[in-house]
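A single structure is presented below for examination.
Excluded from the complex is one protein chain; the other protein chains are retained at their positions.
Just so it is clear, A and B label the chains in written order, and each chain counts residues from 1 on its own.
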Amino acid sequence: MHPQSIHSCFTSFRTQAPLVHNITNFVAMSTAANVLLAAGASPAMVHAQTEAPEFVRLSHALTINIGTLSPDWLDSMLTTAQVAHEQNIPWVLDPVAVGATAYRLQSCERLLAFKPDVIRGNASEILALAGMSSQSRGPDSGDTVEAAKFAAEALTEHAKVVVVTGEVDWVTDGTQQWSVHHGVPMMTRVTAIGCALTALIGGFIGSNRDNLTGAVISALCYYGQAGELADKAAKGPGSFYVEFLDALYHLDADQVSNNAKVTII
Amino acid sequence: MHPQSIHSCFTSFRTQAPLVHNITNFVAMSTAANVLLAAGASPAMVHAQTEAPEFVRLSHALTINIGTLSPDWLDSMLTTAQVAHEQNIPWVLDPVAVGATAYRLQSCERLLAFKPDVIRGNASEILALAGMSSQSRGPDSGDTVEAAKFAAEALTEHAKVVVVTGEVDWVTDGTQQWSVHHGVPMMTRVTAIGCALTALIGGFIGSNRDNLTGAVISALCYYGQAGELADKAAKGPGSFYVEFLDALYHLDADQVSNNAKVTII
Partner (left out) sequence: MHPQSIHSCFTSFRTQAPLVHNITNFVAMSTAANVLLAAGASPAMVHAQTEAPEFVRLSHALTINIGTLSPDWLDSMLTTAQVAHEQNIPWVLDPVAVGATAYRLQSCERLLAFKPDVIRGNASEILALAGMSSQSRGPDSGDTVEAAKFAAEALTEHAKVVVVTGEVDWVTDGTQQWSVHHGVPMMTRVTAIGCALTALIGGFIGSNRDNLTGAVISALCYYGQAGELADKAAKGPGSFYVEFLDALYHLDADQVSNNAKVTII
């Protein structure tokens, strides 16, 4: 990934200020909205079957996160994902804790039918979604990113880009692979930081439709660098979240692209 | 608006610590509760049809916000608004993104039948609610406050006071108009700051039933001044929210009334 590509994707995101439609979980809603606003996008949380399929047509991207899934929300996720797919509105699937219950796995399998542009999960989620065995007991990963690479590759049958986030992030489009070396452990001690990354990836692909992998990698570099800056200034998870939003707000295209640590495999 | 009136409304709010019943959206719940607590009121979020119409009778005011609307919540909003109207409990309508979907507009039209005491929205929302054309694509305003003045006037057919918030806030009771010159752009980079203002307006009208416009204008002055103080101390949207709650907690009747910038038109 050439720095110039990251610069271009970031600039496109900031210039377009994409409207990102999120059907996400109750824990993450406020954090995802704050991350998108701090970064420069326009978040919308619209979940009801009565309007989500209509609203998504106005949006630059859709993100679906199953963190607090229930049957009526699933119906709406399915209908809205179908509209996004048919209208060529890019969308991201975040299969939170998909390995924890049969209901989550079945629901994600139904969502995969509408071909997400991007799947983002931790290693345990990517393993479980690919039908492979995982060590996780809940929403936190019990597996290494390394262990999930084969699973990520398998999932490119369903999605254009698959992202495994962890100590080092892993990105694959089924042909080429990238590793992104950003972020800090404190990001796992604040709730919904992973879910909010999914929302941000929505914003990046919505404003860079002709360069999905560049958009995803740019979002990862940006997010991880904000985490690194926040970690230097923070005393603990409370102050980390505050500093993190401030860093997302201040980082610019030059900083993000010049400091990007991306390895092409 | 004489400073003395603002001083009196603010003092009444702080003395009564009103119980504010909010049926609001999932993104705003925590922020609205924190704003009310920092300001000195007692927030309650109660939404189910099984108890909201009962709970509102205990409350000093009701606020209804359609940010994450769905059919079962709408049923409860309608019943609860009806009880508030019949019991003379003042209530505020916040028509979030009303122009975005047909469902939102129809729902708001049904809610207007129960005569909200106050309607608060951004320019695009006020335009859409009045049936006029708006430039907005989602929850953020795409129109100027200036462009929404005529729409605000039209909506006084349904509500005693209509508020258009933006760079300069606009308040009308159908006879007289006021502009409130407070606030900072950073308030648009933190989620639910507008929704939480609606909750605060609920607290102010609940503790100043005989002076609705004074209550609304006092809430706007207080909120905007807290934003200005926070903006001086903050580095970005993360620290802004922290400083904003601290400022709401510390501002007093003297400060708010002495520094109020209100113009009677």
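Before moving on, here are some points about what is shown:
In this text, contacts are C-beta pairs under 8 Å (C-beta built on N, C-alpha and C of every residue); 3 or more make two chains touch, one makes a residue touch a chain.
Predicted model, so just to flag it, every value in this text is computed and none were measured.
Among A:S5, A:T31, A:Q49 or A:S257, only A:T31 touches the chain left out of the display.
Residues 19, 26, 29-30, 33-34, 37-38, 42-48, 50-51, 54-55, 58-59, 72, 241-250 are the ones on subunit B that touch the missing chain. Take subunit A: the residues that touch the chain left off the picture are 25-28, 30-31, 67-71, 97, 100-104, 137-140, 188-192, 234-239, 241-242.
To be clear about the criterion, only the chains that are shown with their structure count from here on.
Mean C-alpha positions place subunit A and subunit B at a centre distance of 33 Å.
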